[in-house]
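A single protein chain has been removed from this complex, and every other one stays in its place.
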Amino acid sequence: MASSKEVAEESNAQDAANDAPAGDGVAEDTPKGPWTEQSITIPSGPITAEYTFNTYPADAYTHEDIGADEDALLEMFRSMMLQRRFEERCRQQYQKQNISGFLHLYIGQEAVSTGSVHAIRLGEDSVITAYRDHGIGLAMGMEPGPAMAELFGKGTGSSRGKGGSMHFFDQEQRLFGGHGIVGAHVPLGAGIAFAHKYRGEDNVCLCFLGDGAVHQGAFHEALNLASLYDLPLVTIIENNQYAMGTAVDRAAAETDLFKQALSYDMPSSLVSGMDVFSMSKAVQEHAEMARNGQPSLLEVRTYRYQGHSISDPASYRKEGELDDRKSEDAIVRLQRYLTENDIATDDELDAIDDELKQIVLDAIAFAEESDFPDESELYDHVYAQDDYAFLK
Amino acid sequence: MASSKEVAEESNAQDAANDAPAGDGVAEDTPKGPWTEQSITIPSGPITAEYTFNTYPADAYTHEDIGADEDALLEMFRSMMLQRRFEERCRQQYQKQNISGFLHLYIGQEAVSTGSVHAIRLGEDSVITAYRDHGIGLAMGMEPGPAMAELFGKGTGSSRGKGGSMHFFDQEQRLFGGHGIVGAHVPLGAGIAFAHKYRGEDNVCLCFLGDGAVHQGAFHEALNLASLYDLPLVTIIENNQYAMGTAVDRAAAETDLFKQALSYDMPSSLVSGMDVFSMSKAVQEHAEMARNGQPSLLEVRTYRYQGHSISDPASYRKEGELDDRKSEDAIVRLQRYLTENDIATDDELDAIDDELKQIVLDAIAFAEESDFPDESELYDHVYAQDDYAFLK
Amino acid sequence: MAELQLREAIREAMSEEMRRDENVFLMGEEVAEYNGAYKVSKGMLDEFGPDRVIDTPISELGFAGLGIGAAMNGLRPIIEFMTWNFSFVAFDQVVNNAANIRYMSGGQFGTPIVFRGPNGAAGQLAATHSNSVEAIYANFPGLKVISVSNPDDAKGLLKSAVRDDDPVLFLESEQMYGLKGEVSDDEDYTLPIGKARVARTGGDVTIVAHNKSYWLAMDAAEQLAERGYEAEVIDPRTIKPLDIETIVESVVKTNRLVIVDESNPFTSFASEVSQQVQERAFDYLDAPVTRVTAADTPAPYAPNLYEAYMPSAEETVEACLSVLYADA
Partner (left out) sequence: MAELQLREAIREAMSEEMRRDENVFLMGEEVAEYNGAYKVSKGMLDEFGPDRVIDTPISELGFAGLGIGAAMNGLRPIIEFMTWNFSFVAFDQVVNNAANIRYMSGGQFGTPIVFRGPNGAAGQLAATHSNSVEAIYANFPGLKVISVSNPDDAKGLLKSAVRDDDPVLFLESEQMYGLKGEVSDDEDYTLPIGKARVARTGGDVTIVAHNKSYWLAMDAAEQLAERGYEAEVIDPRTIKPLDIETIVESVVKTNRLVIVDESNPFTSFASEVSQQVQERAFDYLDAPVTRVTAADTPAPYAPNLYEAYMPSAEETVEACLSVLYADA
């Protein structure tokens, strides 16, 4: 594929021609010695560099293009619909005060999680994300019961009630969290990828972050390290247009976030997050690159329908903006695809939906019936050695 | 001038044409409302972007090109020569144990400090740098006596003996330090520029950092803020090829450091740090941009002749590398220019050199004769209110 | 006097100082268009405009440093951390730059800057969003640290902080932003940094408590009164410089000290007060200085664990009874 990297190297070759600073790519091949390979002689003419970025627009791929059979398609539908139904209930349960603390809903972005999970080797590859983590958790197969119980702060919760909404983890499925400090999990993603490479596995790590997290130094340091060490990492910016109340273009001097890859000699692409096929296609191709030792960056344009958190009225939106985005809805899009291509009827899909609604109700029942953790658990999991004497 | 920024906007215009993400530059003009101006519709074809970077090679400019008369040229020679003679003595004084702590010498990079100072309004514009700060301090007119006394830790030192080698400050000349934590002073530079703009002054801040500091998050956060707020800041990377023992191309995934500007929609240029004329020219043009509200980045290719600090044997260099670089020496280059253009004779220049050597000896004498600070000064300058009762 | 919420008192202090001195500006995440994540800066963008009330990207390290640089160059920034938890990504800027530049420059450059925001646990926000930072920052010479428990102190001390020539860290509380109290409306109302407030006098036991913990202490004092014990409650208000004299004076009278501090206990502010008091009032102490703090664990999410984690009025009463050698 035409990637910014290759083109960058072309343009560098060309630079070299008019004897510009050489040495690009040297970081990739281990240098012969610890010394610099760079020239300090400055070329006379201006230096030009041209870059190309792949795009993955919506409505551009069929299910064959992403290697999904009909069962897989229905799985995708189930996955996205489950996320939405689950979170619709979360809102209600928060109002009922069964859920407390922060609650960040993912509604509108479901194609990103579902498409990405479809593209990887679930259970072998690794995933890490920020605090808006219900969607990816469910997409990866976390059980709705323990997930809801975590939101209720129950002992049966996926994190035993210790983490809550921002801290979904699943050791089995290799979801490494669920992290609350913006950008701070991106270096962790690089480290998870590092461990895969260190052990010689051909697994990758997907690291999701928000558009706002691009402005944390941690993101930049991690991307340079990932590129320098050729880590099997796909960094995925879920650009849902806002960081809390701050529009992406009020925070980023360069509003095309995919261009951040240029500083790290990394390929990057721009993807529609409103089409699960586009997401799957993009992540498949970039995960493959990662397996071959080439980290990359994806900017996904998507949209969150709800406020930043349950308490945010989101009055910063432009009038009509929300409806406008909703007209792009990824679930509706897949629904249309399934029916128009006679893969499923509306009735069949409604039946699945009803089933999912029931699953969510059962999850709530499970959470309600579960007990809060035993008080002694306050002191568990602070250290591997539980119940350290000095703690009390 | 053709800058990456303009080209970037071109290429964005063109992007917009094939309806790619709009909104670039929106950060510049205050947006009409808090909402996003960005599109989430992804263009079908790949996106291409072309960038151009100006270069300022060595031996490309005459003294007329940089608006320097003969006096100014001799001033430049004095400035560079003073830095070198001063630091040659520093090494000796360190071995005599009159200087302690860390000592980082600037020898080889003198054209960067002298050329930059020639290009700005000294005393009105502001400057901040890292710990390799003797050169810029002397170039800005710090007196050799108090400078040397600071290295000796004497009460007559420029920072009263409290800072030492890494912490040269000069309130008069507007040198804001002298900072020891790599990269941590770059946000300070943005803040100094912010204050200039806030007060409506047309002054700028030059912020110098090393090639190694590019890998600190602080650098990236500061550049985005500078571009977002249109701060009068010129960020100058003194790429002397090594960060301690680490060659620039062993630390940077993208070894063309000037390309870091692309992430922040900022113009950037590549400059030879081995020619004081090229430095002056580049800083003049970019300082002018800054006065007009356009921050920018300069990558300067230069070289440090000494080890990282006095204790570093610098065995990481390639064989012959040092001599190779020394053949580019900026002082020799200016000397040649002055004699070849009959601006000064070798004898005249030697006379200046002898005078400077004596000035440095006098500075040492001044430092030697000065007293250490009074012990009570330990508690001064912790807070504005000196001698806070609670301190003791 | 007017009755104001804590958030309103803070806003009034900032607005008055910005009217008084045009070198004062407010910068932080969501402070302008959004009117503040907790509505502390509500309306300030309208009054002062986007040049003085400035939204930032999520770049604490960057804008904390920007503020320090601006302070070195003559301005008086107020930098809001949405919460103090997020100051940890800016930690180096605060402790190495803001704290040391005056000293390292031999007094040539000062850093008159205020960093402010809510501190401590604020409900079930889990481990990374419940940090109490006063002890950590107060360890660094060059910094001043204030932590307030009510609107009037908040206004008077924040105005002093803005006028102070040194870096001041000003700690508020998310859960107290709605707390109401009488506040002076004098435009020049300032309170001295470094002076504690004796909020309740009593001769039996001294309780030192700041920020939210102050209210636990007052509650405990009431309960003790019902049992016939009079507690003297002292709100230090300033963590550093600490008004140790006022505390020692009280302990000399009561001979007993309990410190309530919702931080994790190890190397906490409570430890410091204890050390200083036993050093200066050793012969007056009839019982060990006792602290009531959060558990030495990260903050859990589950409501019952969270309750067990946080210090309570009940634990404070128990601690007081134990130093009084009275049975609970």
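Chains: A, B and C, in written order; residue numbering restarts at 1 for each.
By definition in this document, contacts are C-beta pairs under 8 Å (C-beta built on N, C-alpha and C of every residue); 3 or more make two chains touch, one makes a residue touch a chain.
Quick caveat, the model's predicted, so the values are computed rather than measured.
Undergrad: Please work out which displayed chains the absent chain touches and list them by label.
TA: Across the whole assembly, the hidden chain touches A, B, C.
Undergrad: Touching the absent chain in the whole complex: find that residue among B:Ala218, B:Ala261, B:Met274 or B:Leu349.
TA: B:Ala218
Undergrad: Touching the hidden chain in the complete assembly: which of A:Pro46, A:Gly115 or A:Gly177 does that?
TA: Going through A:Pro46, A:Gly115 or A:Gly177 one by one, A:Gly177 is the residue touching the chain not shown.
Undergrad: Where the complex has a chain not shown, which of A:Gly157, A:Gly212, A:Gly245 or A:Pro295 is the residue touching it?
TA: With A:Gly157, A:Gly212, A:Gly245 or A:Pro295 as choices, the missing chain is touched by A:Gly157.
Undergrad: Of A:Arg89, A:His167, A:His215 or A:Lys259, which residue touches the hidden chain?
TA: A:His167
Undergrad: With respect to the chain omitted from the figure, which of C:Ser59, C:Asn73 or C:Asn100 is a touching residue?
TA: C:Asn100
Undergrad: Using the touch rule from the top, list residues of chain B that touch the missing partner.
TA: Within chain B, the residues touching the omitted chain are 100-102, 153-155, 157, 159, 161-164, 166-167, 179-184, 212-213, 215-218, 243-246, 250-252, 316, 372-373, 375, 377-379, 382, 390-392.
Undergrad: So that we can see where the missing chain sits, which residues of chain A does it touch?
TA: 30, 34, 126, 128, 157-163, 167, 169-171, 176-179, 181, 184-196, 198-199, 217-218, 221-222, 224-225, 228-229, 380-385, 388, 390-391
Undergrad: In terms of residues, what is the contact footprint of the unshown chain on chain C?
TA: 61, 85, 88-89, 91-92, 95-96, 99-100, 103-104, 126-128, 131, 135-136, 138-142, 240, 242, 263-264, 266-272, 274-275, 278-280, 282, 285, 287-291, 295-298, 300
One rule holds in what follows: only the chains that are shown with their structure count from here on.
Undergrad: Name the residues of chain B that each touch 2 or more other chains.
TA: Where chain B meets two or more other chains at a single residue, that happens at 34, 217-218, 221, 224, 228.
Undergrad: For chain C, what residues touch not just one other chain but two or more?
TA: 33-34, 56-57, 59, 61-62
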